[in-house]
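One protein chain omitted, others in place.
Up next is subunit A:
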Amino acid sequence: MRSPNGPGQLLPGFRLSLGCAVVYLSLLVLLPLSGLVFKASQLSLAAFWEIASGERALASYRVTFGASLLAASINTVFGLIVAWVLVRYSFPGKRVIDALVDLPFALPTAVAGITLATLYAGNGWIGRYLEPLGFKIAFAPPGIVVALTFIGLPFVVRTLQPVIEDIEPEVEEAAASLGASRLQTFVRVLWPGLLPALLTGFTLAFSRSIGEYGSVIFIAGNMPLISEITPLLIISKLEQYDVVGATALAVVMLFISFLMLFVVNGLQWWAATRHGARAADGGLR
């Protein structure tokens, strides 16, 4: 049978579907993003550097990266425990709790922001117990970490869950019957298998946190140099009609986005080949 798509191609619609997808993606994503880079390229390198490395900009990178790193680390530790508990243990209400883990994906960030700010404020449900102890969370840098922890919570749990589910019981049994303690089994046998997923989840949570705006601005206090995140600095430059300054910072953030996308792809490739290698290994035996 002859097909307009060339020999050996039975199914229709290749050119149409690919054409539509590429045109849509180009018009909506690629051209607008290159517009941003083009606008920034009208700046001289020195001028760009002066904006991108200004005092307020540098402070905002410190706040954004520091808080994101801390929040992603918290999520890695607790995400591992939550994923483990959800896969391995049984307890009442488990399915509801499992479904609730995705709440940060479904809850609009502005709602998360005002709610966390209210909870951790000095008169809030949590803040009223922490503030007398000297912990000021809301309207201070720790508030940013709280908001970003909420936003990044599902990433580590959801990347780890399928991996823990796929661990074959034989592996643990073999380790146990060879005399390994539970700790040894975990560290030597289970941990290497979990590591790629753990790193992927960490990176996903981290890269989401860097760009996050809605949930942070309500709880951060937004003091320049202290608790001002880079996306907010972009907004305040825009509000002062400093489009050039906003563009320069946006290009910095876009570059970081590309970098993170690259890292995530690399990690997923690593996890896949590692998984594949282990599967092939198992097949040989």
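Observations on the structure shown:
In the analysis below, contacts are C-beta pairs under 8 Å (C-beta built on N, C-alpha and C of every residue); 3 or more make two chains touch, one makes a residue touch a chain; residues count from 1.
In the analysis below, contacts and distances are computed from a predicted model.
Missing chain, UniProt name from the options "Sulfate transport system permease protein CysW", "Response regulator transcription factor", "Sulfurtransferase" or "Methylenetetrahydrofolate reductase": "Sulfate transport system permease protein CysW". When you scan A:32, A:122 or A:162 for touch with the missing chain, the hit is A:32.
Of the candidate positions A:13, A:122, A:162 or A:224, contact with the unshown chain belongs to A:13.
Contact between subunit A and the unshown chain involves residues 1, 5, 9-14, 16-18, 20-22, 24-25, 28-30, 32-33, 35-36, 39, 78, 81-82, 84-86, 88-89, 91, 95, 97, 99-112, 114-116, 118-119, 124-126, 149-150, 153, 169, 172-173, 175-177, 180-182, 185, 207-208, 210-214, 218, 231-232, 234-235, 238, 243, 246-247, 250, 253-254, 257-258, 260-261, 265.
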